[in-house]
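Here it is: the structure, laid out below.
Apart from one protein chain that is not included, each protein chain of the complex appears where it belongs.
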Amino acid sequence: MRELHTKLKSLFPVGDLTEQRSNLGFVTVPQEHLRAVLVHLRDREGFTHLVLLTAVDWLEAGQFQLTYLLSNRTAGKDLGVRVMLARDGATMQSIHDVWPTAATYQRELREMFGIDFPGSPRLHEEFILEGWNDIPPYRRDFDTLKYAQENYSERPGRVTHDPAAHMKQKLNSGGN
Amino acid sequence: MTQNAPFFTPDRSQYPAKKADGTLDIDIASGKYLKLWQGPNHPGITGNMSVELTVCGDEVVEGKTHVGYLHRGFEKLMERRTFIQCFPIVCRICVPEPDFNEYCYAAAVEELAGIKSPERADWIRALILEMGRINSYMMYLGGQAGALGLGVIGQWTTYARDLMLDRFEELTGARIYHMFIMPGGVRDGLPEGFDKRMEETLREVESTLKDVYDVMFCNAVFKKRTVGVGYIDPALVDSYGITGPNARAAGVAKDVRKDQPYLIYSQLDFEPVLGQDSDIFTRADVRRRDVLVSVDLVRQILAKMPRTGPLMATVPNVLHWKIPRGETYIRGECSRGEYGYYLVTDGSGYPRRVNVRGPSYTHAVSLLERMIVNLNISDVASLMVSLHTYPPEIER
Amino acid sequence: MKDELKIRVVKGPDGVEFEVEPLKDYYCEAAPTVMPAAYIKVVEDLFNWARSESIWILGFGTGCGAIEMRPLMTPRFDAYRFGVQWRPTPRQANLFVISGYLSTKTLKRAIRSYEQMQNPKYVIGLGSCTINGGMYWDSYNTIKRLDDYLPVDLYIAGCMPRPEALLAGFQDMKKLIRAGKAEGANLYAENFEWYKANQKRVIHDWDMPDYNW
Partner (left out) sequence: MPFDWMKIPYSLLTLFIVVNYGFFLNALIQKMGARAGRRYGIPIWQNYVDMIKNYGLRSSITHGAMFYLGPVFRLSGGVGLLLFVPTIYGSYMFSNLSFAGDLILALYFIFFGTLGMALGAGESGHPHAAIGVSRGLAQVSTAELPFALAVFAVALQYQTLSVTEIVAAQQGGFLQWTLFTNPLAVAAAMLGFLGSMMRPPFDVVIAPQEIPIGPPTEYHSAYLALMQTNRAIFPIAKIVIYMNLFFGGASDWPTFFFKVFLIYLWSAFVGVVFPRFRVEQSIRWFLIWAVPLGILSIILV
């Protein structure tokens, strides 16, 4: 992992390595270098398998984190490539021509986070949701409970306990 | 296309021309093409999803997968549940093999919280995962035969699966959703006499498999329908993210249990099952042999596992459990391929983001859309089953 | 000629008006009609008995409960013994088992499938998620109360209900049908406006006719 990171660092302006396990690390890459890094990793370093592509919403920092998780099967190593995007008008270059499966992930990200990937095939077709009329649901500022209560009628009689208070009462009530 | 299989070359003379933006030039009004929806209310579809087929004669010229019918927004729901509250809902993501959700989630939480699950719990986890794998494959074999009209196989394999569910029931107390692998360990040890009853069940599974082999795999009509249909080029394996038996049938020895052994798989003795020329028949055969491997693994696990020792590691008070900031990815080899959980924590009592990587995500969408072209309508159902797709893990 | 077969002008869901010739085009926007028991009691009893002993289920697995359908068709539980069979097309089915949570996308298809079934038709809601949302009580994409959208005759609780519970549910369903109490289709026709309003409130892109036979 460390050698790989050193090598990458000499070629691209990548950030520091977060070593989660001996065979799993995460690096941050500037947005404009992502494609070059991915192609380099795929063709030169044997990271041929795109495991997943997903986003994390850091609402407080006003950023989206895109994670491209690559895997090198022969070496048994995984590398997560992180890209930080500004949350407003988030746009990212598409990598569907590097890995064809990425098109599906990008469709999902556009629908669930509202991140745009210009040029990705069938990007604007509905993927999971149908007739969605609110902000993309996986964003942190979308409140699913509020939406559910506003849109769906509930059957009366459902009680929700706060787990901590409930346990405290249960433990103190009879000792059993 | 490989050299040794020239008869797999598709005939594209009837195929519609491509327009400038890459989409196909299909004029429905010309009467040459027909839109055909397969699903969601269709017995030939694997679960609740649908494929929009454009057919020309009997041949599919374009197929589009539509998913989302089972979307419950798990990844969002988990962001507003504490770590222990997530545990009962993760297994609902994938019905035929729910234990992988529990394992991957538990392992990811343990890794970020710095907990090490006890060794005995690891053995029991592996036991449960292998039992679940047998179940899932049995379901698959029935489905594959059923897609071609051989319903009797489904009867036999589902019966064997029911026996295995009995073992699950006595171990975990539930048939489908076991909720057994908690963050920190497992809920309980093996009950009294479990080994003996397990051995009987395994024998039953083996004898069912023998019947299945005789009736299904030695069947001339079955071979005629499946050999050479739905071929996966090994070169596609990496670019399309193909994992599990679909990749192994193409001759690529992708098996997370061997590549990155998790739990106690490094102490077990097994070889990943490989095939050549990944057509529908080979994939079915690889899975059949994989059941035998799993049966053997269950026997090994029962023989080698420690019978005493703790089942749960010390876990902080789950009501106020906070996990420091970090991110990790945990994967396991489920019956359909690589199953993984990507977990991000931010120091609070709730996960920041959970992403589930289901193997069907790539198999059922991008791969299926590519493979379905030039196929006969009759083979669509069979192809979908043979990719062993399962929609809830696509949309969660 | 019946009124419903005459040429007429209709307004589509997108607001465009067009002419429909029912014998040639397959379009229907007529509301369902209430169809009361039409025969004398003895005949109606015989029919109710036949309906109860021959339950044809629509093979549409809408949620995770569908996985327990397979064991029901196979040796261990074998629901065929009780006259329960699975039909692949809604036209021939009498019972719609909503097997678990319904996302709004599936709800749309479920409504269509339900409306294509023939009167009398029955609905069983399977699992706690059809009763009050169950595990998905705060989910933005699943409905919480099935009986707001379809007339439910029977609920089977559990997450997920065991096959034995389903078999018991079928027996209860039979009792309901035999007693002539399972009139969900007529209930749907009577309260059609209310059901439609509920359905349209959760399905935001309503792009189908209001009622399709």
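We call the chains A, B and C, going by the order they appear; numbering starts again at 1 in every chain.
Keep this in mind: a residue touches a chain if its C-beta (ideal position, glycine included) is under 8 Å from a C-beta of that chain, and two chains touch if they have at least 3 such contacts.
Since we're looking at a predicted model, the values are computed, not measured.
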Displayed chains contacting the withheld chain: B, C
Of B:P43, B:G189 or B:G251, the residue in touch with the unshown chain: B:P43
Touch criterion as defined above, residue of C:I7, C:M35, C:A168 or C:A197 at the omitted chain: C:M35
Sole residue of C:E53, C:E164 or C:D207 that reaches the chain not shown, by the stated touch rule: C:E53
Residues in chain B touching the chain absent from view: 34-36, 42-44, 58, 145-152, 154-156, 159, 215, 219, 221-222, 224-225, 376-382
Chain C, residues in touch with the chain not shown (by the definition above): 5, 23-24, 26, 35, 38, 46-47, 50-51, 53-54, 56, 74-75, 78, 80-81, 83, 85, 87-89, 91-92, 94, 118-120, 185, 213
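In this text, only the chains that are shown with their structure count from here on.
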Touch-based graph of the chains, sorted into line, ring, star, complete or other: complete
Chain pair with more C-beta contacts, A-B versus A-C: A-B
Gap in Å, rounded to a whole number, between the CA centres of chain C and chain B: 31
Separation of mean Cα positions, chain C and chain A [Å, integer]: 38
Length of the line joining the C-alpha centres of chain A and chain B, rounded to whole Å: 22
Junction residues of chain C - those touching two or more other chains: 105, 138-142
Per-residue overlap in chain B, given as positions that touch at least 2 other chains: 68, 71, 73, 76-77, 80
Interface residues, chain C side, partner chain B - complex: 58-64, 66-68, 70-71, 73-76, 88, 90, 101, 103, 105-106, 109, 113, 135-136, 138-142, 159-160, 162
Partner chain C, residues of chain A touching it in the complex: 129-134, 137, 142, 144-145, 147-148, 151-155, 157-158
Sites on chain A touched by chain B in the complex: 18, 20-21, 23-24, 26, 48-52, 54-57, 67, 69, 73, 76, 78, 80, 99-101, 103-105, 121, 126-130, 137-138, 140, 142, 144-145, 163-164, 167
